[in-house]
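Take a look at chain A:
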Amino acid sequence: SGGDGGNSKDFKLGVNMELSGNVASYGESMAKGVEMAVAEINKAGGVEGKQIKVIKVDNKSEAAEATNGIIKLTSQDKVNAVIGAATSGNTVAQAQIANDTKTVLMAPGGTSPTVTVDEKGKVREFVFRTSFIDPFQGTVAANFAANNLKVKDAAIFSDNSSDYAKGLSDAFKETFKKAGGKIVGEESYVAKDTDFRATLTRLKAKNPSFIFIPGYYEEVGLIVKQARELGITVPLMGADGWDSPKLVDLAGADALNNTYLINHYSTEDPDKKVQEFVTAFKDKNNGDAPNAFNALGYDTVYFLADAIKRAGSTDSVKIQKELAKTKDLSLVTGVLSLDKNHHPIKSATVLEYKNGKQVFNTKINP
Partner candidate 1 sequence: MLKVNNINVFYGNIQALKGVSLEVIEGEIVTLIGANGAGKSTLLKTLSGLLKPKSGTIEYLGEPISGKAPQSIVKTGISHVPEGRRVFSNMSVEENLELGAYTRKDAGGVRKDMEKVYELFPRLLERRKQLSGTLSGGEQQMLAMGRAIMAKPKLLLLDEPSMGLAPLMVKQIFNIIEQINKDGTTVLLVEQNANMALSIANRAYVIETGRIEISGTAAELQASEEIKKAYLGGL
Partner candidate 2 sequence: MALLEVKNAGIQFGGLKAVSGFNMELNQGELIGLIGPNGAGKTTSFNLLTGVYVPTEGEILFNGRRLNGLPPYKVTQSGISRTFQNIRLFSELSVLDNVKVAYHSLAKNSILSSIFRLPSHFSEEKNMENKALEFLKIFNLDSLKDEKAKNLPYGQQRRLEIARALAAGPKLLLLDEPAAGMNPQETHELMELIAFIRKQFDLTILLIEHDMQLVMGICERIYVLDHGQLIADGTPEEIRNHPKVIEAYLGEEVPSDHA
Partner candidate 3 sequence: MKKSKPFWAFVILAAIVYGVVQFFIGSGLLNQYYSNLFITISINIILAVSLHLVIGITGQFSIGHAGFLAVGAYISAIATMKFELPFILAIVIGGVVAALAGLIVGIPTLRLRGDYLAIATLGFAEIIRIVLFNIDYVGGAAGMQVSHLTTWPITFICLFITILVIANFTNSRHGRACIAVRENEIAADAMGINTTYYKVLAFAIGSFFAGIAGGLYSHNFYILQPGNFGFLKSFDILIFVVLGGLGSMTGSVISAILLTVISAFLAQYPETRMIIYSLVLVIVMLYRPQGLMGTREITDLFKWKTAKGGN
């Protein structure tokens, strides 16, 4: 069962994140956001009179470790709910256990539809997410390429080892073709590759005027750098997986010029809620601006707290019911309403890299 219900003094919140390994940057950012929100809520009296106690586990960016992590959280620590993981794959790895043990599992940034819907199309009752989903991201990217950048021939270079990238590239393909574009080349790589030159050379020979690169920052950074070295000068674009300071280190600011990414929000958004969050975050982190995953981690805690409040209880079945009913909840990363598949309907932001900085380009509503 999901924790020991109402008996304990604390509300135990498991955080199962990528704190090391291939995509540690996401996990670290989200955990930081979570902790900031928890501190705020605890200061304001907690949830249902209980202080939230965070118990962190590191899943090392590996699915098997994510599974071990949630087993430990539910059976040893008896947590009331779990936040994590950062990526879709590592979240899916926990979904079955969350459902079996009736533990609420919240994914801040797992954008793949499979996070909340299983392969048979059934909703995973206890699993929720805070972010928009990949079919939407992919569509936004394709429309941006076709309409804003006005390209006709696009290529795709995607990470074959994540459902996330696969979903993005499918959505991109479909929409881009619908918008009258042509996909001239499609290649893939796997996580932890370091040499993309051969495949990039192959892509270059197809003369695309735009390349869509859904994937995570560690590989994307190298891909962007190597592509530029091989003389590929066309615009490159990716999705939320690109958002990490490490990307700039790896690719180099120069190589990133003329590249775009989709993200959950922009610090430049004048919205009051956003600006308040940015200021508060900067205060606590010697002036560093929050990235999208800081914000999603932060939002996820409020998303959960809102449901607890409406449920009037920390019983996980009751919380789960209320979470599913969430509607028009105003958060830093936008206004959140869930559909029947636990997919939030939210807006997305397109950013452009200019000399190593993310610059706001457009905001696209669903």
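Everything that follows uses one rule, which is that contacts are C-beta pairs under 8 Å (C-beta built on N, C-alpha and C of every residue); 3 or more make two chains touch, one makes a residue touch a chain; residues count from 1.
Basis for inclusion: all candidates are chains of the complex that A comes from, given by their letters.
What you are looking at is a predicted structure, and each value in this text was computed from that prediction instead of being measured.
For chain A, the touching partner in this complex, chosen from 1, 2 or 3, is 3. Put simply, chain A touches candidate 3 in their complex at residues 58, 62-64, 67-68, 71-72, 74-76, 89, 92-93, 95-97, 100, 118-119, 160-163, 166, 190-191.
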